[in-house]
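Complex shown without one protein chain; remaining protein chains in place.
This part shows chain A:
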Amino acid sequence: MSAEKVIRLKVKRKDKMDSESYWEEFAIPYRPNMNVISALMEIQRNPVNTEGTQVRSVAWEYNCLEEVCGACSMRINGKVRQACSTLVEKLKQPIQLEPMETFPVERDLVVDRQRMFDALQKIKGWIPIDGTYAMGSGPLISSGEQQEAYKFSTCMTCGCCLDACPNVNSGSPFIGPQALAQTKYFNMHPTGKLTKNERLEVVIGDEGISNCGNSQNCVEVCPKDIPLTTALAELNHEANRYALWSWLKK
């Protein structure tokens, strides 16, 4: 009985960056406790579509298999999430797999998430501790602040928040919730505070927080439950003050 059970998958594929997308269906043997990654591995092992044709195996990215690396984000039955932590048994079939099309699609489910790493550079996503002499130890951080910062430190640059945001698209300059939440993260660190204004310049810039439309999809889809909208609202407060003050001081 159970040997006959199959899982049907419908994958949105693309051969090259500049070629057209197409759908391909696969049926793979069922095993208990499968996740989307193991289903894709099954296709990799035997890349034959439902028409019985041998095809190029489906390309996708993965590393950690425990929802900490952010590499396997994809749209599963429409919604963006991590393939590793998505169990096949909980999904409606055929399971529809699509790449995060907010990013440039390289091949099948593989996307180029470079814009998020560029964004981290723009917001100076680091704590400046290097000098020409020993700087000594930094100020202490209260445990309350540590707890708050910890949530933001779990961001794995997976791209779910950008993919679900209606205001991140090719027609909009928005840098996205991920980079803005990281701005809050580095700004709340006592040493990171030293470069706070430089980060706020990006926040009030053309790519910045003014593009947020408060749809709050980001916080709903975040696999790490990072309080993205809280960070955005706090940044609104900071950005308004910073913009007004720096203008009055001009």
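Keep this in mind: a contact is a pair of C-beta atoms (placed from the backbone, for glycine too) under 8 Å apart; a residue touches a chain by one contact, two chains touch by 3 or more; residues count from 1.
Here, contacts and distances are computed from a predicted model.
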Undisplayed chain, where the name is taken from the UniProt record, one of "Heme exporter protein B", "C-type cytochrome", "Succinate dehydrogenase" or "Fe-S cluster assembly protein SufB":
"Succinate dehydrogenase"
Selected residue (touches chain absent from view) among A:16, A:45, A:92 or A:237:
A:237
List every residue of chain A that touches the chain not included in the displayed model.
78-79, 121, 124, 126, 128-131, 135, 164, 166-167, 169, 171-173, 191, 194-195, 197-198, 201, 204-206, 208-211, 213-217, 219-221, 227, 229-230, 232-240, 243, 246-247, 250
